[in-house]
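In this view, the complex is presented without one of its protein chains, the others remaining in place.
So, chain A:
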Amino acid sequence: MGGYILKRLISAIPVLLGITIIVFLIMSLIPGDPATAILGSYATPENVEKLNRDLGLDKPMVQRYFIWLGNMLTGDFGRSFSLNRPVIDEVLERFNATLILAGTAFVLCSVLGILAGVVSAARQYGFADKAITFVVLIGISVPSFFLGMMMILLFAVNLRWLPVSGMYAIYGGGDLPDLLNHLVMPALALAAVATGVIARLSRSAMLEVLRQDFIRTARAKGVPERRVIMGHALRAAMVSIIPVLGIQAGFVLSGAVYIEIVFQWPGVGRMLVDAILKRDLLLVQGGVVFVAACYVLFNIAVDVAQSLLDPRIKT
């Protein structure tokens, strides 16, 4: 097992290097440079040239790439132009916020999705199945940002139950209830689509397992139905559900971008959008590399978890 993990980690290195090259090239090649973005109306060629020199952007591209890569290997992600602080501080702070949001949403969608899928499968074509399918299809179809805005209008503006946006209250907040208060709406809005997808796939995975012989054997032995479903069937179905969870975790992370904008959650997605619009090269590059590294590690973790669950998968 240790060797397998090590092998997977080593194979991640070229992936990460590829990511650094792609994000660097994209940011360098898209039209519009940081100096123009900073100067706006005052971007005369002369001013742009001077500012580019001050920002260290007058060197050739290849040289800039290796300087950036070399600095990153020593842990120096550079300084953001648009926020005037070290990239790594900003990314870590923002990533923490995104993890809280996406993590909550991921737990919500996994638990609710699997639960809904199992109930649906156990009661195939029954009332519960139909009701769940109906709700789940709505969840899949409504865009999350729209759902978010509607939730804000209903629960924050009209009912005034929950705060509109942000992560903590500006005054007198900062504790756990305050955080939960701000987390409820964005986490639900973010979890909606993934819950639907997981529910649909859990349902079909369960149905497939429930048709198999060992389930019939278990039932024939007189094992209680609840244990057949939760113990025997779900455990077998998890092998095909877990990869879906892994993929959905990626979707939840990327979906967080819209939700973070709608709810002004100070996460890494909103940071990247702002940084791209401001052509904050180092912040975009550092942020993308960091998120990509986390995603790669997460995928490895999912594969390892799967191989633990299913001994047939070679390690």
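General observations
The rule is short, and it goes like this: a residue touches a chain if its C-beta (ideal position, glycine included) is under 8 Å from a C-beta of that chain, and two chains touch if they have at least 3 such contacts; residues count from 1.
Just so it is clear, contacts and distances are computed from a predicted model.
Of the candidates "ArsR family transcriptional regulator", "Polysulfide reductase NrfD", "Aconitase subunit 1" or "Peptide/nickel transport system substrate-binding protein", the chain left out of this view carries the UniProt protein name "Peptide/nickel transport system substrate-binding protein".
Of the candidate positions A:V164, A:I215, A:I247 or A:V302, contact with the unshown chain belongs to A:V164.
In the complete complex, the hidden chain is touched by one of A:A12, A:L55 or A:I140, namely A:L55.
Within the whole complex, the absent chain has one touching residue among A:T133, A:Q264 or A:Q306, and that is A:Q264. Looking at A:R85, A:K130, A:R211 or A:R235, the residue that reaches the missing chain in the full complex is A:R85. The chain not displayed touches chain A at residues 30-33, 35-47, 51, 54-55, 79, 82-85, 90, 93-94, 149, 152-153, 156-157, 160-172, 177-178, 180-181, 184, 224, 226-227, 261-264, 266, 270-271, 274, 277, 279.
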